[in-house]
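What you see is the complex with one protein chain gone and the rest in place.
Coming up: chain A.
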Amino acid sequence: MLLIKIVGGINLKKSFMFIIGFMLICSLFLSGCSDEGEKSSGSEISIGVILPISGNNATDGQDMLNAMKMAVDKVNADGGVLGKKLILKVADDACDPQTATTAANKLVSQEVTAVVGGYCSGATLPASGVFENAKIPIIVAAANSSELPAQGYENLFLINGLVPDQAQTGADYFNEKGAKKIAIIHDNSAYAKDMADFAKKAVEANGGEVIAFEAINPEEKDFGSLMTKLKSLNPDGTYFTGYYAAAGLMVKQFKEKSVPGLFMVGDGSYSPDVIKIAGTEYASDLLVTATPTANFIPGAEDFVKDYKSKYDTDPGPFSALSYNSVNLLVDALSRANSTDKDALRKALKETKGFKGIGQEIEFNDTNSLNSSNFHVMKVVDGDFTLEK
C-alpha cells in the first residue's frame, strides 16, 4: 500500500518505468531459468566461451568470438559432431580476475562440455582454476603468460605460443642469417625483461654471443648514446623486446647512427605505429617476431575472405587462433567419440599434428604448444610482410 502511494505520488511516467524495470528484472531471472533448462537437451553439445566482451579489450574479444561463431556455424552446417549440433554459451570476463571467476562459475553451472577462450592472462589464470576443479577442459586461444602452464593443470590447454617461444624464434632467425654477435635491449617492463632474458639464453644456446644486454627508459626519447655504444660494438643483430613507441624512436636513431646489423623487435612493437614513428624509409627491413594476423598466414585466404564477408572487417590478431581452438575441440570430440570430459581431455592431450590455420598443434608435458607459432615479419615498403 505504502509502495503504491509513493510510486503514485511521484508521477505516472516514473511509476510506469518502475513497473517496466521490475518486469525486466523478472525476465532476467526467467531467462536464467530457461538456460538451466537447455543443459539436459540431448541433441546439442554446449561449449563455453570465456572472453572479454566488455571493457578495454572488448575489440579483440569480439574478433575472437566472431571467429569462434564462424567455426561453429561451419561445423553445424556440415552436420555437427557425433550427430549433435554445437552451441556456444558466452560468458564475459571483462579482462578482470573477479569477473572472470564469476563467469567461469556460470559456465560450470551451465554444465558446458568444454570451454574455449581466454584473452587476458590475468583473467584466464583464476578462471582456469575454476575449470580445473570442475574437470572441464579449456582450450586457451590467446592468453600466453608462462604462469598459465606453470600451474600444472591437466585440463588447461594453450594453443598460443609463450614468451620463450617468441625469444627462440628471434634467436633462430638471427642464427639462420649468420648473425652471431647479438645486442639485446629491453625497457624494464616485466614482459620485455622476461623476453630479453629468454632471448639471451636462446642466443647463447644457438652458439651466438650476447655482446650487450641493455635497458632503456621508455619514457625517454633520446637513445643516441646507446646507439653510439651499439655501433662501437659492431653487432650482427639487435633485438628490442619492448613496446612500439620506444621501438619506433629506436629504429630511427639506429638508422641515423648507421649502426650495422639487423634490427628486430618483439610483438609489443607489432603495430603500424612503429613504421609511422620511424618513417617508411628507416623502418624498411625492420624485423618483428609476432604471431601474424590471419592476413599473413599462407592458406588462410579463405578464412580471411569468409570472415570479411560475414563481419565486414578484417580478422583481429587472435581470430585465427580462436577459429583453431573450436576446430581442435571438434577434432578431439570426434576422436574421443563421446562428450565425456575425461575422454575429451585424453583426446586433447593425445592431439598429434592437428592442422589449424597457420599452426600445427601438438602438446608437450605442460599442455602448451610443442612447436612455436611465432613468425618473423619484415617491413617492406612501409608494410608488414611475412618473412619466415
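By our rule, a residue touches a chain if its C-beta (ideal position, glycine included) is under 8 Å from a C-beta of that chain, and two chains touch if they have at least 3 such contacts; residues count from 1.
Note that in this section contacts and distances are computed from a predicted model.
**Student:** What name does the UniProt record list for the absent chain among "Stage V sporulation protein AD", "Branched-chain amino acid transport system permease protein", "[acyl-carrier-protein] S-malonyltransferase" or "Aspartate carbamoyltransferase"?
**Tutor:** Going by UniProt, the chain not displayed is called "Branched-chain amino acid transport system permease protein".
**Student:** With the missing chain put back, one of A:Asp273, A:Asp314 or A:Glu350 would touch it. Which one?
**Tutor:** Of the candidates A:Asp273, A:Asp314 or A:Glu350, A:Asp273 is in touch with the missing chain.
**Student:** Which of A:Lys201, A:Lys257, A:Arg335 or A:Lys349 sits in contact with the chain that's absent?
**Tutor:** A:Lys257
**Student:** So which of A:Gly61, A:Gly118 or A:Gly248 would be touching the chain we can't see?
**Tutor:** Only one of A:Gly61, A:Gly118 or A:Gly248 touches the chain omitted from view, namely A:Gly248.
**Student:** Considering the whole complex, which of A:Leu86, A:Ala179 or A:Leu226 touches the chain not shown?
**Tutor:** Looking across A:Leu86, A:Ala179 or A:Leu226, the contact with the absent chain belongs to A:Leu226.
**Student:** Even though one chain is hidden, which residues of chain A still touch it in the full complex?
**Tutor:** That gives, for chain A, the contact residues 185, 188, 212, 214-217, 219-226, 228-229, 232, 244-245, 248-249, 252, 256-258, 273, 276-277, 279.
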